[in-house]
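Just one protein chain is left out here, and the rest sit where they should.
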Amino acid sequence: MEATSSVETRSDFTRFIATFIYAVIVAAGVAIVFAKTTSPGGARQMMSIDLDIWLFAGITVAGIALRYFFAAYSEAVKVIACLGGFLIFTIGHDPMTRYLTLSALLFAIGMYGMVKSRNAVRVLMSIELMLNAVNINLITFARYVDPAGVKGHLFAIFILTVAAAEAAVGLAIVLSIYRNLATVDMDRFNLLRW
Amino acid sequence: MEFVNVQELVSTGVAEALAFYFIAALAITLSIGVISDKNVIRAGFLLIGVFGGISGLFFLLQAQFIALAQVMIYAVGITLVVVIALMLTNPRLQNEEAEEEAIASSEPALLKFLDSIRNGFPGLVAWIAFVTVYMAIRSEHWEQSTQTIGEDNIAVIGRALTTDYSLPFEFASVLLLAALIGAIMLAKAEKVEDTDTPREGIESGSN
Amino acid sequence: MANLLDRAVESFKRVGEGLKTVFMHSFREPTTQEYPEKIQDLAPHFRGRLALAVNPDTGDHLCISCRQCERVCPDKCIEITAHKSPETNKLELIDFKIDHGLCMFCGLCTEVCPTTCIINTNDFEMADYSRESLIYDIKRLTLTQDESTYYFDKKELPRPKPKAAAKPAAAAGAAGAAAKSAAAGGDAAAKAAAAKAAAAKAAAAKAAAAKAAAAKTDDGETKAEPKAESKSEEKAAEPKADAEAAKKDVVEAKTEDITAEPKADAEAAKKDVVEAKTEDKAAEAPEKDAKKDVKEAKADEKDPE
Partner (left out) sequence: MNAAEIYKLSRLAIFWLSVTFGAVWVACWGVGVFIPSLITGKMPFLLQVDNPSTTVVFIADLLRSLTPILSLLVFIPINAMFMVLFERRSLALFTVRMGPNRHGFDGLAQTAADAVKLLFKEDITPRGADAFMFTLAPIIFFAPSIFGALPLLAAVTNNHDLFKVANLPTGIFYILAAASIPVVALVMAGWASNNKYSLVGGLRSAAQAISYEIPLVLSLVTMCLLAGTLDVVEIVEQQKGGILNWNILGGGALSGYDKLAPYWLNLVDTSFDTSAMFGQFYPVPWLSSIMAFVLVICTVLLFGLYLTGACAEINRIPFDLPEAESELVSGYNTEYSGIKFAIFFLAEFTNLFVVSSIATVMFLGGGDNPIPKWILDRLPLEPISNALGSLLSPLIKDLMFIDPATFWAAFWVIVKVYSIVFFAILVRGTLPRFRIDQLMDFGWKRLIPLALILFVVVVFARTWVVCHG
């Protein structure tokens, strides 16, 4: 996505190597966390409190750098960063935190996609993704905090309903805009200028 | 000889963790595909994969009803999304995007740098949101219950929907009806001659 | 609402009827035949593989090497090798080749054959592995005596006489005269004809008329008006009402759709012509005779108009 001069100048081999190096870096980060949590007396809570966040920040910066200066493959970097970050954050945690972290990650991805995309249909898809992330959250709480009640399930059902309605109306709006403007590009929707 | 309860096998320890990580990896990878795939139709199909993974997570969380509803609604619903995306997107639009990117890449260095910072802004926001939410999750300690969700979960849901939650249920039905009518009204072609000749487009509208 | 219900019930009934009909079809005998096990009964005049018949009674080869088939063949797929025997001063057949890869099964060769030697059999399974093997030599072409009997019976061909029985020239003359008179004089001529050849002659006369009709429709050889066709058929048929075989033929001819299948009719008739001649050993230039007959018959027909 980022249009940089390095994209044109780097060869495919360099880009691949950069991506690979990035994968190795992330794997190293994951290994550090894994070693910390599995070492004797190294329960998750005993870990220095911000290590995982610093590690995640580190791999993010490394990813941006490799992407910007060595033109590593954009999608691959994103996938590796997300998977690595997810592992760093969840290894050694109880299941509930795992689910909640996944939910947060999916929500963040959906948010990024919603802001970033120019295609209106893709924006709708991102919104669906965010709603689903919320659903995971609700069901997780229903499972681990209140198994006897079904409030989480009920809210999830209502969210499904709203999501379906939102998809229908959203697509209808997109369709109608497309009829008028012959585009689904979000940047060109200037109907509400005044 | 005792039989193995498959659900118990899944919900205890290692097997569940393995299944969780597998599904999570799938969902994360596919959702990144959704937001970054060049082809929006392909992105739609990947989104179905994400939803399938999430419904698998619901199965792991013993929420069978939600999992199945997820499959049923999204398998058909998202197919619709894809179909509409299919009808709306033509190769010409994608080419335009590529052209604009090419124009953007030929700007002077400083502008380009500023541009890339601007481009990176959504990523930054998402990153901060994720880390913040994670820190909140980590710092909070919920009292976790050890019991599992009962088999008659669906009956409980049904009863709750028709007794305690009947008002939101009705609201949801009204919302759906309104959405249905609204969607039909919006999507209906007004006149025959309007359908194939779009009104004055962006070119003339952007002056 | 009531209308809707009526229509619903009506449509259910119709669909049910359709389902019932289709289901009842499953109790009908299949119309398909399992080919290699069951071979359909083919019509006697089915034009299958060509073959050379032998005399059903004596087993003599019927071919006299007249080369008429070779000449008439549109595809030039027949090749006859013959030489003149120094002793009898007659043509002797050495080889007879038919390339079935070229043959289009028009049946012209069987029509012109004066001795009913070359015939169309009912065999249609000629698939082979190479083009060369589709060229049949005399060995493969010649039928056995039994097969010849079968085809002669089936096609209702008159049995040829043994070779050395009658004098060819005289018989030919008689036959020619008889045919001419039959065509020209009609009733009286037919009665006057010799009792022995009555049936054959009548048939010949009728065949001549039929051939005339066919010729008119098929090619522009003769310029008769279309009107004359049906009339000529009847006229030609009337005179020979007394002859039994001829009568039968006439009935058949009448029942058949004349305008639709004049060709087939003509073929059958032509064969009769050939038979008549063969019986009288009219080996020399029989076609000319037939043509003459035809012309005369035509002239006759035109007269009344």
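In order of appearance the chains are A, B and C, and numbering begins at 1 in each one.
The rule we apply is simple: a residue touches a chain if its C-beta (ideal position, glycine included) is under 8 Å from a C-beta of that chain, and two chains touch if they have at least 3 such contacts.
Computed from a prediction, not measured in an experiment: that's the story for all the values here.
A.B. asks: Counting the whole assembly, list the visible chains that the omitted chain makes contact with.
C.D. replies: B, C
A.B. asks: Among the options B:V71, B:V133, B:A160 or B:A183, which residue touches the chain absent from this view?
C.D. replies: B:V71
A.B. asks: Among C:N3, C:S26, C:N89 or C:S130, which residue is in contact with the omitted chain in the full complex?
C.D. replies: In the complete complex, the chain left out is touched by residue C:S26.
A.B. asks: Even though one chain is hidden, which residues of subunit B still touch it in the full complex?
C.D. replies: That gives, for subunit B, the contact residues 1-6, 39, 41-42, 45, 48, 64-65, 68-69, 71-72, 75-76, 78-80, 82-83, 86, 151-154.
A.B. asks: When the complex is taken as a whole, what residues of subunit C touch the one chain not shown?
C.D. replies: Per the touch rule, subunit C residues meeting the hidden chain are 15, 18-19, 21-23, 25-32, 34.
Going forward, only the chains that are shown with their structure count from here on.
A.B. asks: Select the category (line, ring, star, complete, other) that matches the graph of chains linked by touching.
C.D. replies: If you draw each chain as a dot and join those that touch, the picture is no line, ring, star or complete graph.
A.B. asks: How many angstrom lie between the centres of subunit B and subunit C, each centre taken as the mean Cα position?
C.D. replies: Taking the mean C-alpha position of each chain, the two centres sit 82 Å apart.
A.B. asks: Counting in whole Å, what is the centre-to-centre distance of subunit A and subunit B, each centre being its mean C-alpha position?
C.D. replies: Averaging C-alpha atoms per chain gives centres 11 Å apart.
A.B. asks: Quick one: report the Å distance separating subunit A from subunit C, using the average Cα coordinate of each chain.
C.D. replies: Between these chains, centre-to-centre, one finds 89 Å.
A.B. asks: Which positions in subunit C touch two or more other chains at once?
C.D. replies: none
A.B. asks: Residues touching two or more other chains, restricted to subunit A: which are they?
C.D. replies: none
A.B. asks: Which positions of subunit B touch subunit A when the two form their complex?
C.D. replies: 16-17, 20, 24-25, 27-29, 31-36, 40, 43-44, 47, 50-51, 54, 57-58, 61-63, 65-66, 69-70, 73-74, 77-78, 80-81, 84-85, 88-89, 93, 96-97, 101, 104-105, 109, 112, 115-116, 119-120, 122-123, 125-127, 129-131, 133-135, 137-138, 142-145, 147-150, 153, 156-157, 160-161, 165, 168, 172, 175-176, 178-180, 182-187, 189, 194-195, 198-199, 201-202, 205-206
A.B. asks: Please output the residues of subunit A touching subunit B within their complex, sorted ascending.
C.D. replies: 1-5, 7-8, 53, 56-57, 60, 64, 68, 74-75, 78-79, 82-83, 85-86, 89, 94-102, 104-113, 115-119, 121-122, 124-126, 128-129, 132, 135-136, 139-148, 150, 152-154, 156-158, 160-169, 171-176, 178-185, 188, 190
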